[in-house]
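Scroll down for the structure; my scribbles are underneath it.
Note that this complex is displayed minus one protein chain, with the remaining chains in position.
Residue numbering begins at 1 within each chain, and the chains themselves are lettered A and B in the order written.
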Amino acid sequence: MSDLFLMIILTFDAALRVSTPLILCAMAGLFSERSGIIDISLEGKMLMGAFIAAAVAAVTGSAWLALMAAIVATMLMSALHGFACITHRGNHVVSGVAINIMASGLTIALGHAWFKRGGQTPSLLADARFMPMEFPFAEQAGNIPIIGTIYKELLSGHNGIVYVALGLVGLVWWIIYRTRFGLRVRAVGENPQAVDTAGISVSWLRYRAVLLGGVLTGIAGTYLAIAQNAGFVREMTAGQGYIALAALIFGKWRPLPALGACLMFGLLDAVAIRLQGVEVPMIGEVPVQFIQALPYVLTVVLLAGFIGKATPPRAIGVPYVKER
Amino acid sequence: MSDLLQPLPRWIDVGVIPVLNVSMAMIVSSILLLVVGIEPVEAVTIMLHGAFGYDEGIGYTLYYATNFVFTGLAVAIAFHAGLFNIGGEGQAYIGGLGVGLAMLLLDSSMPAFLLLPIALIMAALFGGAWALIPAYLQAYRGSHIVITTIMFNFIASAIMVYLMVNVLIMPGQQSPQTREFAESAQLPFMHEVFAWFGVNISQSPLNLSIVWAVICCIGLWLFIWRSRWGYETRAVGFNEKAAVYGGINPKRVVLISMCISGALAGFVGFNEISGVHHRLILNFTAGYGFTGIAVSLMGRNHPVGIVLASLLFGMLYQGGAELAFEVPTVTREMVVAIQGFVILFSGALAYMSTPFLTRLYNRWK
Partner (left out) sequence: MNHSSQIVESAEQTVAEMSPPPAIELRNINKSFGAVQANRNVDLIVQAGTIHGIVGENGAGKSTLMSILYGFYEADEGSIQINGKPARINSSQAAIAAGIGMVHQHFMLVANFSVLENVMMGAEKGFLLKNSIGQARRKLRELSENYSLHVDPDALTDDLPVGQQQRVEILKALFRSAGILILDEPTGVLTPQETEQLFKILSSLRDEGVTIILITHKLREIMAITDNVSVMRDGEMVAHCQTAETSTAELAELMVGRKVSAATRSREQFLGDIRLKVENLSVAGSLGNKLLDDINLEVRSGEIVGIAGVSGNGQSELLEVLSGIRPLSQGQITINGQQFKAEDSYNAADMRELKVAHVPEDRHRTGMVTAMSAWESLILGYHHDSRYNKGILFDQAAIHEEAERLIKEFDVRPGDPEIKSANMSGGNQQKLILAREIDKSPEVLIVGQPTRGVDIGAIEFIHGQLNQLRQRGCAILMVSVELDEVLALSDRILVIFDGRIVAEVNGNEADTMTLGLMMANAHEPRSSQNLKGDA
């Protein structure tokens, strides 16, 4: 019994780890998309953030410098997306695809040129990484049944960024629903003309939202490269940016439901790994690929309106033209 | 007053702007080359030699170009209907699956002249069907086709991995691949075809599917600009309101154009599975579906432009491999970055130069 309990707790623990980049990216996408800018470039930005973080950490040995550099890099990419979509009224999706493909190529090309390891960055020592944080008395508490196990295995021992990500969801919620900026972001994604006639600059508002998204994807990339792993590996985001996008849609563009979707998708992933090669009673062996594809399938089903309805911000993807 | 300016004439719109956009992409690419430590001129020389300098290189260049023609046309037909099909990768994957399944099932019992057409049809059917679901969801359920096609890429990948690892894998094999098809199910290589006529050229993956790519170009051109259905497609893409006025059903146009788009992408599977690998393997699509986006944007969604853009990207792929071989600091993925630049400048920032050019043109005039 306690073995099963421990296994469940450990699965949740793994889920939390896997969910962290999803959460950060989903929140990034939330800012952008609530302001009316489609953001399918989460994947590319996170990948670039991961590469820059790993590269800077390898060169300087400082995790904090790496984080800063990653954030600057992803903000630049967000600014590029804004420049195309907001200033030049380009197609949001085309711009996003361009950024994803550029990131995919640039990370490997530059990584190979700089580190000569076929696109990987050197393995990082603990000093150059963000390391797990043990909560006080975690070891001792481990002996207390249930609560203690939860404390030690599930709550304690994560990377600082995991806690930051969870805290950020609250912060994003607070910004979106409790501040002037959030009110305006919500408004501009629904009806930019209303914002314009209220005397607020639509472009500047959208730029700020998109850049905030850049900050968050930078943190997500940093987490992948120098917290969860000890270096950059080519294509290490492996579609997580798209899963985050799916989670955002699944959460209907709201912070807390999006968090829920990220945790659910993370849990699916953790379960998939745990179930590999395991015979489940009654069902038999569940194909890992089936569970891995589930987030995508669920999102399509949701989008098709078969379970609930995901209504995107009304003005999303529509370039704002002032002249009527 | 900007609205008093004359609009740009056609020759600037069709001639100057695309060249300008590609030039900007190339300038940024040159900077990248400098960053990774190679002179752009030297790099281009090596790449050109690698792509066109000897017949094996030409074979590879054309083989890559074949794939890009298929995926470029796939993106283009969707664009003409006003749709953005990012799902070319998945459609190509599933198209290849169709080819593989049919060949594994039938190759022992049928001659080549039946098997090869069946392979072609299966590629189209499977690829088309994989595009039809997002198309249906877009037309009748209002789900955004961009998101659904992205999701379908991943679902396709999961299905393929599952089938390859658990079902289709050749017994006793470590890596997930099927048995090789019988010879009758293998599309002849071009070096074999040339050999029939007594001409010797070097071996390369280039196969007969390039002929099919050319036929597709002509066929799609006829469809888009010379048939009533293509006419309807363009009408919906340009102006849905006018299309409805003309009695055109936009939903049906979405279904038809996406089916064709998926079928075209599926032909990558025909090239790769029937023509090159002769067995089902994983990841044979290698990003060709995404390259199709760059090819189509660069080629302005026109078959002639797409052929030119495909040749350029074929050259970049083959020449890039050569460059990676010659210069240790360079990898093949450099080409992927260049692809991204092309999509950025020819797509997202396509009209960046228009205001400037308009002012210039009006002053000059």
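Here is the rule we go by: a residue touches a chain if its C-beta (ideal position, glycine included) is under 8 Å from a C-beta of that chain, and two chains touch if they have at least 3 such contacts.
Everything numeric here is computed off the predicted structure, so don't read it as measured data.
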item	value
Residue among B:A195, B:L222, B:V304 or B:L360 that touches the chain left out of view	B:L222
Listed residues B:Y54, B:Y140, B:F238 or B:F325, member touching the removed chain	B:F238
Absent chain, residues of subunit A that touch it	177-184, 186-187, 190-191, 193-200, 314, 322-324
Hidden partner chain, residues of subunit B it touches	1, 3-4, 10, 222, 226-228, 231-232, 234-235, 238-239, 241-249
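Everything below uses one rule, namely that only the chains that are shown with their structure count from here on.
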item	value
For subunit A paired with subunit B, centre-to-centre distance based on mean C-alpha positions, whole Å	30
Residues of subunit B defined as touching subunit A within the complex	32, 35-37, 84, 86, 137, 141-144, 146-148, 150-152, 154-155, 158-159, 161-162, 165-166, 290, 293-294, 297, 328-331, 333-341, 343-344, 347-352
Touching residues on subunit A, where the partner in the complex is subunit B	38, 40, 80, 83-85, 88-91, 93-95, 97-106, 108-110, 112-113, 116, 118-119, 234, 239, 242, 245-246, 249, 287, 289-290, 292-293, 296-297, 299-300, 303-305, 312
